[in-house]
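Every protein chain of the complex appears in place save one, which is left out.
Naming follows writing order (A, B and C), and every chain is counted from residue 1.
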Amino acid sequence: MWEQIVNLSFFAVLLRLLPPILLGALGGLLTDRGGVINIGIEGLMLVSAFTSISVGSASGSWVAGVLAGMLASVLVSLLMAFFTLQMKVDVIVAGFAVNIFGGAATVLLMSILYHSHGQYMPADPVRIPNVVIPFIEDIPVLGQLLSGHNVMVWLSFLAVLFCYVLLNHTPYGFHLRAVGEEPSAARSLGIDVQRIQYSALIWGGVFSGLAGAYLSTGMTSMFVREMTAGTGFLALAVVIFGNKNPVGILFGSLLFALAQTLVNTVETTPDNKVPSQLIAMIPYIVTVAVLSVYAVRKASTRRRKAAAV
Amino acid sequence: AGCGSNKSGQSGSSQTDIGGSEAPLSVGLYINGNLGDQGFFDSANAGVQRMDKEFGAKIKVVEGGSNQTDWAVGLESMVSSGKYDIVIAGTSQMSDITINLAKRYPNQKFIFFDVAIEGLPNVYSVIYDQKEGSFLAGAFAALVTKSTELKGSNPDKTIGFIGGMDIPIINEFRSGYEQGAQYIDRDIKVISSFVGSFSDAPKGKELGLAQFKQQKVDVIFAAAGAGGLGMFEAAKELGTYAIGCNVNQNEVQPGTVLTSMLKNVSDSLFRAVDRYKKGELQFGVSEQLGFAEGGVGLAKDDLYSKNVPQTIRDQVEEIQKKLESGEITLK
Amino acid sequence: MSDLLEMRNIHKVYSNGTRANRGVSFSVRHGEIHALVGENGAGKSTLMKILFGLETPSEGEIFYKGEKIEMRTPKDAIRYEIGMVHQHFMLVPSFTVAQNIVLGSEPRKGALSDHKAALLETDRLIREYGLKVDSSATVARLSVGLKQRVEILKVLYRGARLIILDEPTAVLTPQETDELFHSLRKLVDTGYTIIFITHKLNEVMSISDRITVLRAGQTVTTLNTAKTNKEEISRLMVGREVLLRVQKTPARAKETVLRINGLSDEDSYSGQPVLRNVSLEVKSGEILGIAGVEGNGQTELIEAITGFGKGYRGSILFQDKPLAGESIRAIRAMGIGHIPEDRQTRGACLTASVKENLILDQYREKAFGRIWFLNERQIRRHARELIERFDIRTESEDTPAGSLSGGNIQKIVVARELHKKPKLLIAAQPTRGVDIGSIEFIHKEIVRARDEGAAVLLVSAELTEIMSLSDRIGVLYNGELTALLNNTDDLTEEEIGYYMLGVKKDERKAVAT
């Protein structure tokens, strides 16, 4: 394992595992800041994963695939928005319904379009390409650090920056946060609360869409039923874990990806005797541990501050 | 084994009606999970679909979903509807449910796969020698990693196994595979990893990449559903090799998937119903299908002939013979 | 003078069936300060929300500058240069003052918002109108008075010419109120028009030009301030004579119930001292009023006594028993009643029913059930009794407290805390935002509790309230008890005012105890 850390392949794996959770969490972040908890990330990611590989391979363009995936995810988000904002369905119920819907709708479409219930592997698939940076690529350490990563890896870093700027430096971001924090205040200033919340859910769709597209057209080039395998829920946890801000979420996602990289490393270690169920617990135990340590420290600084004065 | 060619096996009242062409045979398949698993269920489904095509059976496939709470009810409602001449189910999780139902509905005929159920006059069961099949796959993998003819092989004597979940049935695949590899060369090391689910293709791919790149593995056998598909992709990208599972997956990534360990649920079900139709199927017994009956085996299609060197193929044949004759016995 | 605004025959039925306005007619002239008064729940806020586009009327018309207009959303109101300062703060706590002020119409630099311009603009407004506040401070940390300023600045920033102020002074100190009035007069002089809602008739008399009285969702009348008086207004509002001055007999103080010695405490965030060596005593049968500009340690004093505040120094003895380290539950069980200053959050649970609100901290008593179970019938009977005795206007004891008017919610709190016949009653701002009828009632009940032998510690920012209720008066300034005086007839508001502002310090206070 140390060898892998030294030769930086560990780093490459980490970066490959990062985008789905990071993008999913950013989607969750923007909806959450608009005052709508998004339980439906999982379902949105599935819808986009299916659409992007499907459209991508049909059109032969990964860009078209990714855009279509985002669009599909946005459409389902709009459906969710309609039910929560217009029909006043409890937002959590709506989120779960989106997950159920996404899981079933993708399989249904797959069986109609490709006569398969389990997976769709296009004959000549398109892939979101890797970015090879000339010159830098050949520099020993730097090359491995910077070159050869998937476009989506860079895009997800950009997305962090984007969300940061959006939330903290644009009028829209202020409106969004105001709506999430004090909707009545926003409304009294002529901000259309409902419209902002619609848009928040759309953002959720956009980023969940990117995350889903990466699963099927970046990490692999296939769609498999339920291929998100709980990533959406992890993303939800990361939103809260990351303190509901883009930078915190970046670190939260890195932690998760790191734990997953660790799982993969242990799983592929020769003569590994640890039962795989215990290995699989690593990310979750790490998260609970970090959460606890963080909370305990915060609690004790609260106490210390109170005591010190 | 007792492959009932004796006509005395004819029993049950419904069978006599079937000879006539007026009422088509009605077959129901209950799947305690979902289609698209790249395993039993898809294979069973393929078998049932073939009944429709080849002798116009009226077929119905019911997916029970993954909540185990629903399964007993799902199967019973198929049985109690009385619509089916034959109800097919399988897997160890369903065996007790089926035994219970078979006792309560003595007029319903059942075909059960993957677990031996004996002594019930209305149940025919079929099991597969998957361990032997995996043994052969292991031997094959060992030959591949030692091969000098295959471009993607390296000198390291390390091969890989990827399982969907760390559960008995998958570990049976693994155990056979390891034994097969050791049979070829005691020094062969097998790296085993588990995905944790049968649907996580990206993780299957990551585990594949890690085994290939970090552990110098050059061929992996996957019993991991969609996880295996992910691994195939990794193998393809790196120019290494893979072995498919359950159904013939050689065409999924031609040239990369050198062969597949078959578990022929599809053929076995078709064969059983076909014999039932002819009045030849004997109930109350279970059959184990091995290489000879086509129950298990390696997928030896054109791609196999094209991509696998002659020497390896020859050795495989030899080992298969030894397995059939009992010269090799498994733990 | 022509009417700037006219609202004709406004009806409003809320979706739950409440008829808040039933044919209100109301008009405002250009350049006047128009006071809108009425009991809690009379429909004042509803009428103004309709004018501001926050609620749609079920019926009725609005004319503005002679034209019939439709108000659908606050956006329309802002377009017509109407601004509103709401009864409850409409601020985003995590935003800075400047961000709150420009929210919804931010200065931009390209696609981004221009923080610098926002700050500059805010500072310019602050200078121009003399409403001092730190434009880069986070709103969550501002005092209520400053928050109120931010609300007014928000309205001014949007260029409103007609400004609605819904009970802006309910949470302000007298000084802050004076400053606010000063600003309002300046605004009117420069051509603004103001609608002003308040329950304080002094304010009505001192600032308004005309007065409209609402009762039960209908217009009673509109008066010229110069030609009326407080008694008339209150009679019109309540429909009967209201005693504007508390009637009480001299106190008959007995044994000391609460004894505080050398109490000091610091703010847990900033570490600044908030209480400095405070010592006082309250005897049974007397009311000790604590006057002071808000934020001078009153809150901390109450929190320390009632068990919310931990980690103070000094001693608090209740019937000679130290309270330090006791849980809130234990403290309440000893016989200490507490009317908290914040009824919306702490004093009442708005989503719980009236009857559930009335048994808080008493639900473990035998009267309300045996062993582990609650006795529904007893609880209901108890609620009905209190509703009757305290004249709580509610549809039933099962109604959620949140759908009662503010005054009635306060009556629930008072009823609950007095019902248990506390030996010590801590009353913090007991009549804030409450209409005059209810004020009269609550004051009477507090005096009655005193006469029945309770020791009362009254904390209020309302000097009039302190003067009229208390037997003795203490003044907190900057965490220090700067005066402790007997409330004799020759004590004037001015004198207490000096102590409150820290201009004067009473050296005899130890003697006066």
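Simple rule for what comes next: a contact is a pair of C-beta atoms (placed from the backbone, for glycine too) under 8 Å apart; a residue touches a chain by one contact, two chains touch by 3 or more.
Note that contacts and distances are computed from a predicted model.
Going by its UniProt record, the hidden chain of the complex is named "ABC transporter permease" among "Na(+)/H(+) antiporter subunit F1", "ABC transporter permease", "NAD(P) transhydrogenase subunit beta" or "Alpha-aminoadipate carrier protein LysW".
Here the chain not displayed is in touch, across the complete complex, with A, B, C.
Of the options A:L78, A:A105, A:L145 or A:V165, the residue whose C-beta touches the omitted chain is A:A105.
Annotation: of C:A111, C:A140, C:I328 or C:V503, C:I328 touches the absent chain (contact as defined above). Listed residues C:A348, C:A383, C:V414 or C:V434: the one in touch with the omitted chain is C:A348. Hidden from this view is one chain, which touches subunit A at 83, 86-90, 92-94, 96-98, 100-101, 103-105, 107-108, 111, 230, 233-234, 236-237, 240-241, 275, 277-278, 280-281, 283-285, 287-288, 291-292, 294-296, 298-299. Counting the whole complex, the residues of subunit C in touch with the unshown chain are 11, 13-19, 22, 58-59, 308, 327-333, 338, 340, 345-352, 356, 359-361, 363-364, 369, 372-374, 376, 395-396, 398-399. Touch with the hidden chain on the side of subunit B covers residues 28, 34, 60, 62-70, 72-74, 76-78, 80-81, 91-93, 95-96, 114-115, 165-169, 172.
The working rule: only the chains that are shown with their structure count from here on.
Taken pairwise by the contact criterion, the protein chains link up end to end in a single open path, with no chain closing the loop. Between subunit B and subunit C, the centres computed from C-alpha atoms are 76 Å apart. The distance from the centre of subunit A to the centre of subunit C, with each centre set as the mean of the Cα atoms, comes to 46 Å. Only residues 34-38, 42, 158, 163, 165-166, 189, 191-194, 196-197, 199-203, 205-207, 209-211, 213-215, 225-226, 229-230, 233, 252 of subunit B touch subunit A when the two sit together in their complex. The part of subunit A that touches subunit C in the complex is made up of residues 165, 169-171, 173-175, 177-178, 181-182, 184-192, 305-309. Interface residues of subunit A facing subunit B in the complex, by the touch rule stated above, are 4, 9, 13, 16-17, 20, 107, 111, 116-119, 121, 215, 219-222, 224-227, 229, 264-265, 267-270, 272, 275-277, 280.
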